[in-house]
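For this view, one protein chain was removed and the others were kept in their places.
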Amino acid sequence: MVDLRTEIAGVALRNPTMLASGFLDETGGSMGRVYQAGAGAVVTKSVGPQPREGYPNPTIVELDAGLLNAVGLPNPGVIEYEHEVKRAHAAGAVVIGSVFGKDAEEYAAVAAKMSTYGVKAIELNLSCPHAKGLGTEIAQDASAVRDFTRTVKDVVDVPVFPKLSPNVQDIATFAIAAEEGGADGIVAINTLKAMAITPELKMPSLANKYGGLSGPAIRSIGVRAVYDICDKVHIPVIGVGGIGSGRDALEYIMAGACAVQIGTAILSRGLGVFNEISKEMAFLLEEAGFHSVPEAIGVAHA
Amino acid sequence: MVDLRTEIAGVALRNPTMLASGFLDETGGSMGRVYQAGAGAVVTKSVGPQPREGYPNPTIVELDAGLLNAVGLPNPGVIEYEHEVKRAHAAGAVVIGSVFGKDAEEYAAVAAKMSTYGVKAIELNLSCPHAKGLGTEIAQDASAVRDFTRTVKDVVDVPVFPKLSPNVQDIATFAIAAEEGGADGIVAINTLKAMAITPELKMPSLANKYGGLSGPAIRSIGVRAVYDICDKVHIPVIGVGGIGSGRDALEYIMAGACAVQIGTAILSRGLGVFNEISKEMAFLLEEAGFHSVPEAIGVAHA
Amino acid sequence: MPRIQVVPLLEIVRETPTTMTYRFRADLGGQPGQFLMVWIPRYDELPMALSYLGAVKGITVRDYGDATHALAAFTAGDRIGVRGPYGNVFRLEGQSVLAVGGGSGMASMIAAIEAFSQQGARVVTAAGAKNSEELLFVERANAAGEVHIATDDGSRGFHGFVPALADKLLARDTFQQVITCGPEKMMYAVVDLARKRGVPVQASLERYMKCGIGICDACALDDKLVCVDGSIFTGEELAESEDFGHFRRDKSGRRVPA
Partner (left out) sequence: MPRIQVVPLLEIVRETPTTMTYRFRADLGGQPGQFLMVWIPRYDELPMALSYLGAVKGITVRDYGDATHALAAFTAGDRIGVRGPYGNVFRLEGQSVLAVGGGSGMASMIAAIEAFSQQGARVVTAAGAKNSEELLFVERANAAGEVHIATDDGSRGFHGFVPALADKLLARDTFQQVITCGPEKMMYAVVDLARKRGVPVQASLERYMKCGIGICDACALDDKLVCVDGSIFTGEELAESEDFGHFRRDKSGRRVPA
């Protein structure tokens, strides 16, 4: 049998599938449930210093090949969020805390607070494509990525994983900057800048007009990002974007990812998706002659 | 009945659907056939100064929600290509000549030659995401976009339409640069940088490893690009990316495009796609109370 | 194909001084208790129960806040967007059913009341409202079975809250099942008294929703999602709930008193 365990910057995972930030992770109850349904870890909703309502509805639109969203980073604020992490921990979950802020200091303050809740790592959402002043522009300036990462690293003891935006010319440059800033790993990719229009109403489909595209549509964009990043940095990479099967996950693993995150596929496959993808990966790995996940990481670079 | 005629920088079109560059346009026979099947105009394969074989196969991979390609700009060279344009003209086609080169002078030389073949406009492929040194980097430097456009404009009399890459932080910046360079219109978008891996073979699916993503997957990315560009420039925009129905085309038109190009949808709908999309557009426009295409251009900005 | 269908409103019917029904044709199914996400262009997208399930669908909306108020000004021919149907279904589980509705909660139940009756069950409805004018779908319920009325001000029927009326009905008659929809405090009371009497109960909950499709967590109730695990929950599920009757989530995801 293939050993599905993997490890990222010292964080041990029972399998390489993680819940992506923004899906069923605003509350501890849901995070616990996702973990129990089979995820190797759960990443929290991106949490900021204050409660935030997000954008008005419509915030989520189903497209042919993915999901378009502009939820606008709703979150209960890092103080209240302690209860949610506690509840997730009570259900046994391995939790990674995703944070954002308006500047490096705010990121650091939220991360510092979050790290006291016992999360195993901090994910820095440097890449939300539709909330002005909150991460968007940050992720598009490589030196900011370095500085933010450094500032957060200085105040937390757990590993720090900046999450990068694909809405740039060369994502590997940003990964290098994150590594220079002391990042322990990279998460790639967040959603792509996109828009849908409802012609019958002559207007954009989202209340916020602009949104981020996720799901099958972006898989090949994410695989390329991970492949590029892995050519350039020495820290582990977590792949995310359009993964909906064990085969999809293996594309990312062979491109160089140590683990993967799954979001939009919950829609088509339900919460069983984590377990099912793990099984599918094990089957395909075995067929390809691998005994463990680490053996397969990056083999497509050969 | 809705009047489907539209016009871009003085080029009159019987309907707003054009054949996108790279699809059935290496030969005059095919271009003539596409025009006769209903396209308002055909854009040629991007043609350079010399014959070019392109990359080895596999060059095209079908994905869930689109097509991944790295054909590598094969073309017979601008000299030989005269025959093809002639054949297309003989079949009655309205032809727009797409060109590329390794620097501004080569672009200008090819464009100048192409314009002597009687093409109605020149499209500058500034955006092929997978051919090193040929347009890729150009389209990622706004000042180069301006200079290339200017250099070409100086040597041709027909309208010049730079085609922009979505693989940038802010495509509107590039559109502004093109306008500054004297562009008569903008074409957006080209394909997105992407990669597929075949896990069973532990290797990238394309011989070139990297490729460009087209088709339904990129539609919402293209609509957003066009919407952004139309906010920033005063020249007409031609929308392209993932259009497969009249409704899709209207998303682009309402985002601000004067016309649309169609490529990957030929795969699912055949050559009838131009005629069918025109009819679908007419139906939806009529339902929405419009009498002509120009009336609907950009209405989603209201 | 987009999941959202844009449909013109065919007919708008005033049901009470604060409540209107909007009828439209849409290419979607729908069973009793299910809801749609309804896009009110330029205002909001909101969950609304299907109050009519036939070829011409209907939603029945209380003029409550900004978006529903804006909708109240729509006229026939105006367009809304709808997607769905979402959520689970009221299940018939016995031969005699007590349906306890509070205010616009009747909108979520009326299709079940009619369907259960058509399936041969005896359906008794206890309909409550602030006053006689605000009573919703009394005629439709009446055509499907017996109707009892409660008003807060006593302007019609029983003077008091509908759970008290329901309790009296449960005391004097035998029901194999209770279904309920209305303000959460009211449902809390109904679930409580049905369970005390050992009668199975299903309640349709309302929570703030964004996606309606089980991904955003906005509608979390304990470790369940109202949009996909509900909106209808059984008395057993609700008895175990820490949130039901006590807490809801605000738009930021904070757990606040219900």
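Labels A, B and C are assigned to the chains in the order they are written; within every chain, residues are numbered from 1.
The rule we apply is simple: contacts are C-beta pairs under 8 Å (C-beta built on N, C-alpha and C of every residue); 3 or more make two chains touch, one makes a residue touch a chain.
Just so we're clear, the structure is a prediction, and the values are computed from it rather than from any experiment.
Of the chains on view, those touched by the hidden chain across the whole complex are B. Although one chain is not drawn, the whole complex shows that of B:6, B:59, B:208 or B:278 it is B:59 that touches it. For chain B, the list of residues touching the undisplayed chain reads 22-27, 29-30, 32-33, 45, 51-54, 56-64, 67, 71, 74-77, 80, 83, 91, 196, 198, 200-201, 203, 205, 207, 263-264, 266-267, 270.
In this text, only the chains that are shown with their structure count from here on.
Chain closest to the overall centre, judged by the mean of its C-alpha atoms against the mean of all protein C-alpha atoms: A. Averaged Cα coordinates give chain A a centre that lies 36 Å from the centre of chain C. Spacing of chain B relative to chain C, judged by their CA centroids, is 51 angstrom. Taking each chain's centre as the mean of its C-alpha atoms, chain A lies 33 Å from chain B. For chain C, residues touching at least two other chains, in rising order: 2. Within chain A, residues 63-64, 196, 200, 203 each touch two or more of the remaining chains.
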